[in-house]
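Only one protein chain is missing from this complex, and each of the others stays in its spot.
Moving on to chain A:
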Amino acid sequence: MKIRSARVMTGVAALALLATACGGGDDTAAPEDAAEGTMVIWADPERTEALMPFAERFGGAHGVTVDVQSIPNEDLQDNFVTAHQAGSGPDLVVGAHDWTGNLVRNGAIDPVQLPQDKADGFEPVSLDAVTFDGRLYGVPYAMENLVLFRNTDLAPDAPATVEELVAIGSGLKDAGEVDEILSLQVGAEGDAYHIYPFYSSAGGYLFGEGENGSLDPADMGVGQDASIEAFEKIAELGESGDGALKRSIDNQNAGPLFNDGKTAFYVSGPWAIPDMKTAGIPYDITPIPGFEDGGEARPFIGVQAFFVASGGANKVLAQEFVTNFVAEPELAVALYEADPRPPALTEALEMVSEQDPDLARVVEAGANGDPLPSLPEMSAIWGPFGQAEAAVIAGEDVATAVGSAGESITDQIG
């Protein structure tokens, strides 16, 4: 009924609008019925272009038209869920794996069955990422994770620990060679994604593991003792400590700081590489170091994947596309060329790593990473966790900040 009355509203609105202003155009176009045998893919503008030739090839092979429609990345998930509800969604959508939980909760995507021989071709972590509640919901094609970039002119050797990094950075800063010890974006509201490697190294966790290996939303780690201890360590790097982490470094200036040679170390992902190349900065890529007495720093692994819409008109074709077509290395390589992130297919990864040694290093730096949780509950973490991080870096009391973040998250998860 909601949808219907919304439609009536739009109808009346359009009616009134055009009744008052005579545009002279003929507006009697029939409602756009999906032509028989047209498969629709939604992707963000960058991938749309790379997908086009493959869509045509797939269409040619199966006698259907494949239409790739470009939707801005920030609207893609919302639009998809809304369109699904209205029954006008696409057959396939290309998106980030951490949408999985929300898409499943809304019944907007179908599970995918990959035959074992196909599944073996993918990097295991990429399949883990699109697995939700023990089931596979998408077919991955690219991965990404944070790494440590190092200006090799300023710091020839990669630091093995955070402490070493801070020592080298402080030395350079004292010598006046750089302005900042490290460029890691924090911003006024904090940034959970970028601080997570340090948080995990210091022993903090977000969700505990339940049975069958998936994450357990009932065991939420923020606010527990381990997280407070982890943030104590992060606080030592903060503004009243070493000064390696600062709220004034945000997503706008983190890259330019490194690219202008004002810092020797920069925590970011493969998307930052093109700017570095343009700036001509000599860089090396290594894993993000952990604390001396802590565990390994585990960055989040983000995976880009194809999802089959549960409301699509061409579900069989869409399943065929993801099980047999996305698993082809050429498509992965083309998508890599459109946007240089490591392919999820092992064979494609090896192919592009030969021409682009950076990629192999990025993958290596993410070898022990954690897939970004795709639980719907994750959306309650970002805000409070980030604010706790910002408060701790500003030098506020750690137990208060992390404790109240934990309470807020628990409240919101409900």
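The criterion applied here is as follows: a residue touches a chain if its C-beta (ideal position, glycine included) is under 8 Å from a C-beta of that chain, and two chains touch if they have at least 3 such contacts; residues count from 1.
Basically, contacts and distances are computed from a predicted model.
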Chain not displayed: protein name in its UniProt record ("Elongation factor P", "Maltose/maltodextrin transport system permease protein", "Sarcosine oxidase subunit beta" or "NADH dehydrogenase"): "Maltose/maltodextrin transport system permease protein"
Residue of A:247, A:298 or A:361 touching the missing chain in the full complex: A:247
Contact partner of the left-out chain, one of A:121, A:203, A:241 or A:383: A:383
Selected residue (touches chain absent from view) among A:201, A:259, A:319 or A:374: A:319
Positions on chain A contacted by the hidden chain, ascending: 2, 4-9, 11-24, 26-31, 36-37, 62-64, 78, 81, 85, 102, 104-107, 110-117, 133-135, 188-189, 246-250, 252-253, 310, 313-317, 319-324, 376-377, 379-380, 382-384, 387-388, 390-391, 394, 396-397, 400-401, 404-405, 408, 411-414
